[in-house]
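Shown below is the structure under consideration.
Removed from the display is one protein chain of the complex; every other protein chain stays in position.
Take a look at subunit A:
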Amino acid sequence: MSSVLQLKNVRKAFAGVPALAGIDAALADNSYISLLGPSGSGKTTLLRVIAGFEQPDGGEILFAGRRIDGVPPHERGIGFVFQNFALFPHLSVAQNIAFGLENRAIDPVTDGRIVAARVRDMIGLVGLSGLEDRAITQISGGQKQRVALARTLVTEPSMVLLDEPLGALDANLRTRMRGELRTIRERCGVTFLHVTGSETEALAMGDTVLVLDRGRIAQSADAGTLYSRPASADVARFLNCYNIFPGEIAGESFVSPVGALALGGLTQASGKPGYAIRYDRVSIRPRDAAPAGDEVRIEGSFVASEYSGAAVNSFFTLDDGRVFEVETHLSHAAPEAYEERGRYALVWKREDALVFA
């Protein structure tokens, strides 16, 4: 698959504080890419640099083979969907969508009938039929989201940047819009770059997920790989589904603050040593149950549990005060009751752990 956008060592600092510390990435054509990063990781800055609202301090941005750093935003052909939609408050739904076609500097559409036809098609595509003449103040959040998307898509950009597009919507609508965004993208055949701080959203939406950490791309992988094989302890932390221990490898075990953990699984080089075990790979057993030969066992005291329907998350305090989380799926089991402050054995298979060296 050819790449539509290439970033080469893109840097940007604000008042001496680096926001982007050398971004290298190639985004595939016709795909859904999500960009995951904690707040302050530089993800909005990266998006604004790609769109042209900020100038990078250094590096190259190639879009469809052409260098675009220095090109003003309105000549880039990249669509941008704003976090708060940024709709034109004095225009109707149809006028908002027609804005780009009628007013762009390059190749504006002057024939009113063509504009009307394309706006009508786009309104159909995003499912806003019947609301053409409504004022922006008279539609709901989800509808505003669609107007913002339609307004961008109607200009046929080669790529669309979405800045936390679902952040302003309530939880129910967010889940529904996820599916719709993917469907709309497939119909248009352009690349979407979707910025989010939510790991579930990033995993659910992206064909490829880019993880941004402190101004650098920490990992670029498909959702499955990212989830089961994060490239570093930091990436694992953003995924919010790993218990992570600091420490270092000594011989056949990983020495951590909670004791020596026997090695047996995959060890990856990542620069910073760490030991990660997924919440849902740990089982909780009575203290006196003996572990099998290929298992790792630590002890913790039960604090509380959180029931979420399909699963229950139990929290334990380890001997060094660290909180350890275990996720138990309830598809074939009823939730077990644990005694508060009771000591339990937390056990997992050696090969399930990810070790970073």
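A few notes on this one:
The working rule: a residue touches a chain if its C-beta (ideal position, glycine included) is under 8 Å from a C-beta of that chain, and two chains touch if they have at least 3 such contacts; residues count from 1.
Just so it is clear, contacts and distances are computed from a predicted model.
In the listed set "Phosphoribosylformylglycinamidine synthase subunit PurQ", "ABC transporter permease", "Cytochrome bc1 complex cytochrome b subunit" or "Anti-sigma factor antagonist", the entry agreeing with the UniProt name of the missing subunit chain is "ABC transporter permease".
The residue from A:His90, A:Arg187 or A:Arg343 that touches the chain not shown here is A:His90. Per the touch definition above, the residue from A:Pro73, A:Gly141 or A:Gly259 contacting the chain not shown is A:Pro73. For the chain left out of this panel, the touching residue among A:Leu7, A:Leu20, A:Ile33 or A:Ala51 is A:Ala51. On the side of subunit A, touch with the chain left out of the figure occurs at residues 51-53, 72-75, 78-80, 82-84, 86-90, 99-100, 103-106, 108, 151-152, 155.
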